[in-house]
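Here the complex is missing one protein chain, while the rest keep their positions.
By letter and in written order, the chains are A, B and C; residue numbering begins at 1 in each of them.
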Amino acid sequence: MAERFGSYQNEIYLQGYGGTKPAFSTDATRLEESAAQVLEPEPFFYVAGAAGSGATARANRAAFDRWKIVPRMLTDATERDLSTTVLGTPMPAPVLLAPVGVQSIVHPEAEAATARAAAGLGLPTVLSTASSTSIEDVARACGDGARWFQLYWPNDPEVCASILGRAQRAGYSVLVVTLDTWTLAWRPADLDRAYLPFLHGLGMAVPFTDPVFRSRLDKAPEDDTPSAVLRWISMVTGTDRDWTALPFLREHWDGPIVLKGIQHVDDARRAADAGMDGIAVSNHGGRQVDGAVASLEVLPEIAAAVGDRIEVLFDSGIRTGADVLKALALGARAVLLGRPYVYGLAHSGEEGVRHVLRSLLADFDLTMGLSGYRKVAELTPAALRRS
Amino acid sequence: MAERFGSYQNEIYLQGYGGTKPAFSTDATRLEESAAQVLEPEPFFYVAGAAGSGATARANRAAFDRWKIVPRMLTDATERDLSTTVLGTPMPAPVLLAPVGVQSIVHPEAEAATARAAAGLGLPTVLSTASSTSIEDVARACGDGARWFQLYWPNDPEVCASILGRAQRAGYSVLVVTLDTWTLAWRPADLDRAYLPFLHGLGMAVPFTDPVFRSRLDKAPEDDTPSAVLRWISMVTGTDRDWTALPFLREHWDGPIVLKGIQHVDDARRAADAGMDGIAVSNHGGRQVDGAVASLEVLPEIAAAVGDRIEVLFDSGIRTGADVLKALALGARAVLLGRPYVYGLAHSGEEGVRHVLRSLLADFDLTMGLSGYRKVAELTPAALRRS
Amino acid sequence: MAERFGSYQNEIYLQGYGGTKPAFSTDATRLEESAAQVLEPEPFFYVAGAAGSGATARANRAAFDRWKIVPRMLTDATERDLSTTVLGTPMPAPVLLAPVGVQSIVHPEAEAATARAAAGLGLPTVLSTASSTSIEDVARACGDGARWFQLYWPNDPEVCASILGRAQRAGYSVLVVTLDTWTLAWRPADLDRAYLPFLHGLGMAVPFTDPVFRSRLDKAPEDDTPSAVLRWISMVTGTDRDWTALPFLREHWDGPIVLKGIQHVDDARRAADAGMDGIAVSNHGGRQVDGAVASLEVLPEIAAAVGDRIEVLFDSGIRTGADVLKALALGARAVLLGRPYVYGLAHSGEEGVRHVLRSLLADFDLTMGLSGYRKVAELTPAALRRS
Partner (left out) sequence: MAERFGSYQNEIYLQGYGGTKPAFSTDATRLEESAAQVLEPEPFFYVAGAAGSGATARANRAAFDRWKIVPRMLTDATERDLSTTVLGTPMPAPVLLAPVGVQSIVHPEAEAATARAAAGLGLPTVLSTASSTSIEDVARACGDGARWFQLYWPNDPEVCASILGRAQRAGYSVLVVTLDTWTLAWRPADLDRAYLPFLHGLGMAVPFTDPVFRSRLDKAPEDDTPSAVLRWISMVTGTDRDWTALPFLREHWDGPIVLKGIQHVDDARRAADAGMDGIAVSNHGGRQVDGAVASLEVLPEIAAAVGDRIEVLFDSGIRTGADVLKALALGARAVLLGRPYVYGLAHSGEEGVRHVLRSLLADFDLTMGLSGYRKVAELTPAALRRS
């Protein structure tokens, strides 16, 4: 049974105010600092870095600052119920763990530790195709916990179908298709350090354990890792996808499908027209297009345009409880949390992820209550003021 | 008789320009620095800290910067009279000492020193329910000085009534009900240091000296402090209040009542409709909802909506004389000063509080005169320009 | 004959590009730094400091940044003539030396050095009533150079008349009446250092050499400086002036009168209605009202309202040639330069003032030419763009 955090009785809050210091900071804006202290520069910058000059990553944060919460008084919000259901997945709070690949570079237990922490709190994990742990192993780590699967879409249909089939059999219920990363962006932090973990065979657990992918190779990945890596990279980069390719996914995935990476209202409408079940408004945390618009900037108009037809998730820049409240008030059904939990993983594995998630949930819960809201359904743009 | 400061003949001004250095800075924006030098990190950050990422505390200050004073010339403002009357309390300037709890963590004389300094200058003190000094002792320290009482509203009606009765008997004339703090917010500065003074029995003078509260305990607070503390905390957190609960206060308080923590114009209207006498537009100095709107941002529309029905006070972000002028011009009858006087108390007790108050009054007085105003009643939005 | 700078053939420009390093920086934004290196903290902060939190001083600079020059091409601006005439005073460029008192605290030659440097370049000096050098000595230092006289208006009519008479006899042609400083503001930089040079008898040359003022004293200033100082301060602070007092000045001054310190369009209109000849839009460089509007913010509407009736000068924040161009394009006939030349004086006396003035003139001249303008009369708001 997942820990109850649907009130301010969260453990870190009670411990902190009760006299027990937390393992690391409860200030979400200082987690990057904590991670920098425990990681080597290469993996640290791989996680913390962004595309180009970092303009988009900065814009993501600045966009939150332009919206302000207007708290309401005497609403009797002592008891909150933050639970929601997103694309059929019930969750105790509208927060999912964003797909983040190759977590083994920050902690040996990698995605399994993340999955255990998330499951313990009842939050869904979205497993990345670039996971360093296999689909099945992460499913086991989740136990009864909800899991979604994120797809980097290989251009070999049979490999794709095989991976999707495994995910479904392993209990992943929703498919999240990342559209914005069909090739790696210009990331100076990594280029300057000549660091790309995939080329060392890291983050390859999904294809390397896939029988159809393995059948495409002359030698097993264990025997010739470089060739296997390059084969996989060639499958998932530069794939010539357009909107006509979506029926293939519908055919091979028996459940809700979310398109992740939408930044334009016309693309959101097109996703709805194409019968998709949801979208994630996201710029990949500023990791792909330097100078791209802040995701929060475009959320309101996208939510207004398609929010009644499909479920709109939000990703990119979430750090604090106030951020969650703002994204929801502007039309998101739920948010995806990315780098912060990876910083927790880096610091102390499963326990670190739990610390970060609990902190965010307590912060969000308190922010909801103190702003006068008992349920996420009560949040509308009227909760905010643009300044 | 209160020191005369209704002109620029303020002591610190005369001493400073006369060649006597002040004990610490007269620059209101540097008082935090002074306090950081004399306090341990725990109490310092308890006072200086804010909710979450500190966004609201920063927004409070930034909001003042967007309004500019347009000084007028040749208005013959040599002689000023800054006095006013707020909810029946005459005061030589429209400044009150905001309720700040547990002042013993910064100075042993705590609220009594504060009260003496305020009374000496004729300014009303608003005593916090979380005071480290009892209602009666602070009243004695005030002497003839005006005092108001701030309520953290216990959910035990008899305890509440007992406390209110004591306050009235001790000469507190106005009741300030804080609405925005029915539970402690997410404050990383304190959580990271595992510091909450109340759990050590500090800031408990009001309930611990209350006979009805004591009657609720199995053991006297002196014998079992932790249990008494938890009992009190359970009374004042998460109390299920809404607008229908206000008549209880009216019944048990024979005098003006102010609702503190209003940030939305609809809540302000509701307070007026409910027969309240005043409101304090406040976000608790950014200590409760991270990402909340700056209080000054919402002051103009709230004052315009209800200023003719109830008295509108302002709290959150006041540091300089210009800030006081701006808040008044935007519709406040008076302002509450918070952290700055606590920094003064931390530095040198009663004398430090006096230094901070005198500095603010001299700064405000000079700003009034040099801007062309002789009386606070002359201030209107026309005194300002938004930029 | 004044040095010719009505073209880019300015000496510092030619020397610098010709291989001779200047005595100190030609970057107007770094002069404060140069002065900080040669002055004791007390005089440095007396000059560099501002009222309160420094908000107005910062706002003055920020206001310039919001206006941008739109250079025009192929206008044949090789030969420029920057000369103008302001209130009957011809000058080779629309720049005057703002009245700055008590210059002896930064250099022993004080206002005389300043006057020599200004006269050498043909620029008018505006002598401060708070000068450390007498009216007559500064007049001698000016030689043929134009000089104006700034008045801190004593409330003893005969003393006032005596001072004005001396100024006229000494060849000062325009009277600049400072309205915004009838009492010293709240200046923490000075209060914290308990530094007010006047109380040490500095900056008293004008009254101490005045026979009528001396007749008011029991003892000569040489014998009892403190009493003489206090007498003078009591004459010039808190004087109960309003608009009805202006005829006195007109009666005792046979020449143009400028009101300095105007920030509101209604006060500008009133000055024109009162028959004044000019105004200086100014907030005293941010030294009086903390939080006051940036002078450049209000210049356009003031110039539009009264620019056809009286001459509008600008003061507060001028540092670079672009600043001069912007102020002129927004309606000023000329600008007053303040702190920068005092920094030059602090660094190396007359030569330092000359360096700063030459640098500003060369910068302004080049900015004019490279923007496509040959004469200041060509400047209109169309030269700029607000961003």
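The working rule: contacts are C-beta pairs under 8 Å (C-beta built on N, C-alpha and C of every residue); 3 or more make two chains touch, one makes a residue touch a chain.
Fair warning: this is a prediction, and the values are worked out from it, not measured in the lab.
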Shown chains touched by the chain that is not drawn here: A, C
Residue in contact with the excluded chain [from A:Ala93, A:Leu179 or A:Leu379]: A:Leu179
Touching residue (missing chain; options C:Thr26, C:Ser162 or C:Thr239): C:Thr26
Candidates A:Gly52, A:Gly285 or A:Gly317 - the one touching the absent chain: A:Gly52
Of C:Ala55, C:Ile69, C:Val106 or C:Val376, the residue in touch with the unshown chain: C:Ile69
Interface with the unshown chain - residue positions in chain C: 8, 12-13, 15-22, 25-30, 64-65, 67-76, 78-79, 319-323, 325-326, 359, 362-363, 366-367, 369-371, 385, 387
Residue ranges of chain A at the interface with the undisplayed chain: 52-53, 55, 59, 179-180, 182-186, 188-194, 196, 199, 238-243, 245, 259, 261-264, 266-267, 270, 283, 288-294, 297-298
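Quick note on the criterion: only the chains that are shown with their structure count from here on.
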Graph class of chain-chain contacts, one of line, ring, star, complete, other: line
Angle (degrees, nearest 5) of the CA superposition of chain A onto chain B: 90
Most central chain, judged by mean C-alpha position against the global CA mean: B
Inter-centroid spacing, chain B versus chain A (mean Cα positions, whole Å): 42
Euclidean distance of C-alpha centroids - chain A vs chain C, Å: 60
Touching two or more other chains - residue numbers and ranges from chain C: none
